[in-house]
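Removed from the display is one protein chain of the complex; every other protein chain stays in position.
Each chain carries a letter (A and B) given by its place in the written order, and its residues are counted from 1.
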Amino acid sequence: MWKFTIRRMLIVIPQIILLSVLVFVLAKMMPGDALTGQLDPDASQESIDNIREKLGWNDPWYQQYGNWVVDLSKGDLGQSFTYKMPVTELIGQRLKNTVWLSLFSVILIYVISVPLGIISGRYNDSILDHAITGYTYLGFATPLFIFALVMLWVFGYHFGWFPTSGSVAPGMEPGSLEYVMSRFKHLLLPSISLALIGVVGTVQYLRSEIIDTKQKDFITTARAKGASESRVYNRHILRNSLLPIAAFFGYEVVNLISGTIFVEMIYGYPGMGQLFLEVIQLRDYSVVTSLVLLYGIAAVVGTLLSDITLSIVDPRIRIK
Amino acid sequence: MAETLIDIKNLKTSFSINNEYHAAVDDVSLSVKKNEVLAIVGESGCGKSALAFSVMGLHTRAKVEGEILYKDENLVNVSPRRWNALRGKDLGMIFQDPLTALNPLMTIGDQIGEAIFLHNSSMSKAQRKKKVLGLLDKVGISRSEHVYGQYPHELSGGMRQRVIISIAIANEPEVLIADEPTTALDATIQSQILDLIRELKNDMNAGIVLITHDLGVVAEMADRVAVMYAGQIVEIVDVETLFEQPLHPYTRSLISSVPSTEKHSQKLHVIQGIVPALQFLPREGCRFKERIPWIEDSEHAEHPELQEVKPGHFVRCTCYKNFYFPEDKKKGAY
Partner (left out) sequence: MSILRIEDLRVHFPIKGGIFGRTVDHVKAVDGVSLEIEKGTTYGLVGESGSGKTTTGRAVVGLNHMTTGKVFFEDKQIMNFGKRKSGLHKDVQMIFQDPYSSLNGRKRVLDIIAEPLRNFERLSKAEERKRVQELLELVGLSPESILKYPHQFSGGQRQRIGIARAIALKPKLIIADEPVSALDVSVQAQVLNFLQDIQKELDLTLLFISHDLGVIRHMCERIGIMYKGRFVEEGTTDDIFHNPQHIYTKRLVAAIPDIDPKQRDASFDIRQEVEVEWNEAYNKYFDEHGLAYQLQPISDTHLVALPERG
């Protein structure tokens, strides 16, 4: 297993390098640079060139890339010209919000999808199963941003049960119970919207895994030992079917990234996704590239986690 | 006379095809005594595995009718709870494919241990492990301590089949059902597994039902043999008579289609036609009739029954009396 894990982790290195090169090249290809719009329009071309020279922008690209990577490793992502603050600081606040939203959504996704998948798979072709698979088809067909808008309108405006924007009500004392409750309330509707659409893949996957495992020969062996139906399900079918779900976890993270971008925008939730769309419109490239890089790393690490989890739980990979 | 363990009477196991039930096991009656090996032989689709699964109560979507008496208890309508108590304790089963019959995510020790735990949950963990190690020794696995912690994929096919056998015999069952236990194995492994089953039989004093398509395995293992064709038993007799004086046309055809060792390069007998699919089986009259069209209709019984033609020798239908192979061109039975 160690060999597998180490080999798998080593693959991450070229992945991240490739990602950073891509992001860097992309940033360089954008029209204008960080000086655009920052300087006095009357500044002479000569003084601009001087500043460029001083900042090293006339160096060959690999040197610039090198400097950029060195800065990155120090946590320096540059300066946002719209917010007039370091990108690290800007993203820092937002990152926390997005992580909370994602974490909460992931928990909801599993809390909802695992029981649904199990019921659907265990009692396949029952009315309940038809209802659940019907729901998953609907979920697949409904675009998240439309669903989120409907949820916002129904539960936010029409019933007024949930706040409709922000991550916390204004004027709360950070750390107080009310503050926490308020944050929680702001989190609820976006993550429920995200989860209700996000579960469909996992439900269908788990369902077909269970139906598949049910017909395996070793299930007959378990019955022939005298195991009761509930034991057969809990000990043999479930365990074996949940395994690929565990492995699916990393891809779920990747999925969430695109999900949070829409949901944060619609619910005016101050997270990375909202920031992302905003800075794209404002052409604040240093923030855009930093965010792309972060999202990219999250995706790479997510799939890494999946593969390692799978190698830990599956003895066929573990023992080699 | 040895005690009768299993007494099957008019068993009918049907499967639903397009919402209509078709019997894969049709009116089967037979018995298994203590310390005997009853072989059930037939080709694919004859219903032999469906019969075995009925005796173990392992069908999930079949209709089982008739009687399966185990020590006077009719298994056809016992509760699921009672089945769980019987399976793995009184009735053990060995499966065909050792590659798929073990849970890939559980250690060998856990899988055998589960069989013990289910029928003796009060046994301590240490005792259970000791018993598992003893079982592994018994089925001829050396280094049992090492194998205990291994996973199925780390073992060879022959080893896995030994593990499956150890699960089947974990609680010293009264009846052991072996469903094609060596079909998936290499020849030398096959003979080792068969020898192991024979040893265990002498040891345990159990009744063994051996399901197989291989007449060689029958000759090596069986005391009595039931030949199945199209869901029915066409002949039951002791093993020596089966090979020396088979009566039913199907039994005779089957035996002469095996490449026998002494008749090198001779033409093998070919049974004409094919076994019809379950839903197209002829339900009236002799089911083998279509496969022996040169035998006149009048030779067949109108309602073929399994009849005792000599003591201990049962044959279905009357067509055996004047049966001959067309290539022999000479009429008359033996």
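Annotations
One rule holds for everything that comes next: a contact is a pair of C-beta atoms (placed from the backbone, for glycine too) under 8 Å apart; a residue touches a chain by one contact, two chains touch by 3 or more.
Keep in mind that this is a model prediction, so the values were computed, not measured.
Of the listed residues B:7, B:27 or B:43, the one in contact with the hidden chain in the full complex is B:43.
When the whole complex is considered, the residue among B:2, B:17, B:270 or B:301 that touches the unshown chain is B:270. One of B:27, B:65, B:214 or B:290 touches the chain omitted from the figure, and that residue is B:214.
Interface with the hidden chain, as seen from chain B, comprises residues 43-44, 157, 186-191, 194-195, 198, 213-217, 219-220, 222, 239-240, 242-243, 253-254, 257-261, 264-265, 267-271, 274.
Simple rule for what comes next: only the chains that are shown with their structure count from here on.
Rounded to a whole number, the gap between the C-alpha centres of chain A and chain B is 55 angstrom.
Residue ranges of chain B in contact with chain A, taken from their complex: 56, 58, 80-81, 83-89, 91-93, 95, 97, 100-105, 111, 114-115, 118-119, 151, 153-154, 164, 167-168, 170. Only residues 216-218, 220-229, 231, 235-236, 239-240, 243, 313-316, 319 of chain A touch chain B when the two sit together in their complex.
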